[in-house]
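Excerpt of the complex: some chains, original placement.
Think of it as A and B in the order they're written, each chain with its own count starting at 1.
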Amino acid sequence: MNLKVRLPVFVLVMEVVMIALYAVFVTYDDNANAKMQNNETNPMDNSVYRDYPFFADVQVMIFIGFGCLLAFFRYYGFSGMVFNFLTATFTIQWAILIQGFFQFYHDGKIYLGVVNLVNAEFACAVVLISFGAVLGKTGPVQLLVLALLEVPIFSVTEWVVLKYIRINDAGGSILIHLFACYFGLGVTFVLYRPGLSKGHAKEITSYHSDILSVMGTLFLWVFWPSFNSALTLKGDDQHRAILHTFIGLCSSTITAFALSAVFNKRGKLTMADIQNVTLAGGVTVGASVDMMISPVAAYCLGIMGCTACFFGYRYLSPFLARHMKIQDQCGIHNLHGLTGLISSTAGICAILLATEETYGPSMYQIFAHRAPPEGDPRLLELQMQIPGLKPGLGRSAQEQALYQLAAIFSTIAAATVGGLITGFVMKLPFMASPSDGDCFDDELFFDMPSDFNMIPFFKLLSQSAVFQIFHA
Amino acid sequence: MNLKVRLPVFVLVMEVVMIALYAVFVTYDDNANAKMQNNETNPMDNSVYRDYPFFADVQVMIFIGFGCLLAFFRYYGFSGMVFNFLTATFTIQWAILIQGFFQFYHDGKIYLGVVNLVNAEFACAVVLISFGAVLGKTGPVQLLVLALLEVPIFSVTEWVVLKYIRINDAGGSILIHLFACYFGLGVTFVLYRPGLSKGHAKEITSYHSDILSVMGTLFLWVFWPSFNSALTLKGDDQHRAILHTFIGLCSSTITAFALSAVFNKRGKLTMADIQNVTLAGGVTVGASVDMMISPVAAYCLGIMGCTACFFGYRYLSPFLARHMKIQDQCGIHNLHGLTGLISSTAGICAILLATEETYGPSMYQIFAHRAPPEGDPRLLELQMQIPGLKPGLGRSAQEQALYQLAAIFSTIAAATVGGLITGFVMKLPFMASPSDGDCFDDELFFDMPSDFNMIPFFKLLSQSAVFQIFHA
């Protein structure tokens, strides 16, 4: 009922809008334009070969990694995986336009290449992280509205932070993880369901859904180095980003296992920890991922992020749900918020500690805003050493650190306000939010195979007398 | 019983044949031959680095994407996934030989490099698509015979079309999708089973098989840009192919969700639509995937292909099954036939609309047959602008369009006839086709784990009085 009219109407309207906008504004960038190729163009130097491998890895993360990870509920596997698919595809085509206007627009056109797709996938990651906060409690139309509103709010924030505040954030700890987290918390705050404050009978996993979810975790784990390094400078910067992410994930993972065992009553492992907490290291290294922080620092960041994330799940999430009306379904505040804050802080420290002694002249490439401004004689000197160096803003390390701080606070503020507004829109009556009883249940949205009905039967049966007899 | 003799004999004979042919004919191409390397060879310029990344992506599609997608039946998951594995490995080694004779043969040898493997994987995609028409109703020996015959028929068709008719078909809409579709329909027409015209009790899915199948869809979705761009020209052509495929898939996916909801009685989503119809955009952009069609055209093609595919599943497939004895199990006519026809038509339009104004001189690289022929003064002029330009056939846009049309009809004709013949061979008594009752059942071919027997029990139980009591 819910979907029969609303979903098609939404899609139809958006498709008309997008066809119009794509037709008027979107054209090929120079690397994708046949006309821009001439006898001096080497096809193998096309930007597609630098961007596409990373794009493909991020695709796997978005569609398969997130998709499986979000399918962890026993009765909500279809929805978790399939709404992720729907939301991601909608977000990406929308983000190509919206980010296009902010980042790839000149002379009246949005210039499109694979690099735009990489950016759009990042916007998509933002939406999917926010989605995690309301998983199981929102219908597909609500999710599309979430994407519809979050993408422009994110794009404006991204544009202001990158263009005016100008920060270092290669792995997106601030712009992706903090933004997505606080936006999602804003949404879920508005969508607070007092009826679910004591949980829901279907908020459980099954043997197979847990395994599926771990597979999602593994896909995210494996390709996270590509995510964190997709938009760094090429060369040694990207190389370090890969190393740091990998090391951070490794230390984070073994820490998660240890914490899971030691804080479990019976000393057993909890699958939810393995599905989520292991990944904390990937976020935590983000803000400083391309800097010369040294491998041991990445190792320690992995441990710190993992620890914060673990205790967040254990103590902070229940607290937020009970006392602040923030029902954070997947615990995004732990995996993206707390780790994002640690990461941002680490990024500031790394900026304050950066010296030419460690980085050599390429310091002014990594910290582009610290490069001397146009006309500064020091710039010419540096350009002798690094021919392509662009003029910067001549910021000191301390100044850059303050700008980072400003970016953190503005991002959180923009995300929270944006999330609250979006939450109100999603709560409007015609959004057809599922009733409390229908939450966490595929049956509301899907034609189910016949074995789905049997699952509750087994549960009843297992509690019945017959079962007790057999089981005894 | 079925497999104990026939499968091993088939494999043994084919292995002897292949060892003989590989020994006599197959050698390394220049890029894989140690002897051809000298002091002017730069190892990093080896063709392997251009071809292998795309090959690896296509591998994932063939083995994991198709494998999971075809495992959607509740009692036929082993067979779907494992026969896909068997058929694919057999097809590839066979296609290396057969395509080798047509495309990579000179001086008495087939020259082998990774590029041959990419071509062989495409032949493999053809066989697996055709397989979709008879899924559940054929044994492994029949499938191997299908591959044995389809590969040569495909290779001849491919060779005639590429060498004599000479067309543009970068994404393989004509040669891969249309060929595979009509071949498969030919086969299933001959293998028509009147006993199954009202369906089969085991032709159902389960909660887990549906999720598995969606995973297959996601793997195909994610790597489809690599599939469509694997054999384009390098540089901007490949760049555009990636962009178009991605955009086409995005618009196709949201359209599939909308149509699925609006045409469902209760406004719910149907998993079969999400597993199949979402992918229609990838096929539909195929024939014009490397051309300057503009991003919005790719967007519209995705919507059109998806719509045709959706209504094909809804109306055309039942019609074909009821009135034309074509039982198209996976609906390949919708996902590959209708979309392939739209794509081919779009390709012809794109050819007719192509101008030097849009493409610049590189138009004569993309539309190689429109380049002036050897000796034409215009050729020399163009070679000043594009040094490597090869002489073409001097075709006009209209001429090329007619050749495309010819290619479409000859491909469909060759595929249909080939499919019918192959169907007759597969129907021969010693092929041991499964009886109607044994269709869609893993038990015929596999030693099953003990929980498999329990599934029908649950079904019985769920219809029984005990269940009704508990469930009430």
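The criterion applied here is as follows: a residue touches a chain if its C-beta (ideal position, glycine included) is under 8 Å from a C-beta of that chain, and two chains touch if they have at least 3 such contacts.
None of these values were measured; they are calculated from a predicted model.
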item	value
Copy count of the single sequence across the entire complex, 2 present	3
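Keep in mind that, in the parts below, only the chains that are shown with their structure count from here on.
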item	value
Centre distance in Å when chain A and chain B are each reduced to the mean of their C-alpha atoms	33
Contact set on chain A toward chain B in their complex	1-5, 7-8, 10-12, 14-15, 18-19, 22-23, 26-28, 31-39, 41-44, 46-48, 52-53, 56, 59-60, 63-64, 67-68, 71, 77-78, 81-82, 85-86, 89-90, 92-93, 96, 112-114, 117, 140, 208, 212, 445-457, 460-461, 464
Chain A-facing residues of chain B, complex	50, 53, 57, 74, 204-211, 214-215, 218-219, 221-223, 225-226, 233-240, 242-243, 246-247, 249-251, 253-255, 257-259, 261-262, 264, 266-271, 274, 278, 292, 294-296, 299-300, 303, 358-363, 366, 384-387, 455, 458-459, 462, 467, 470-471
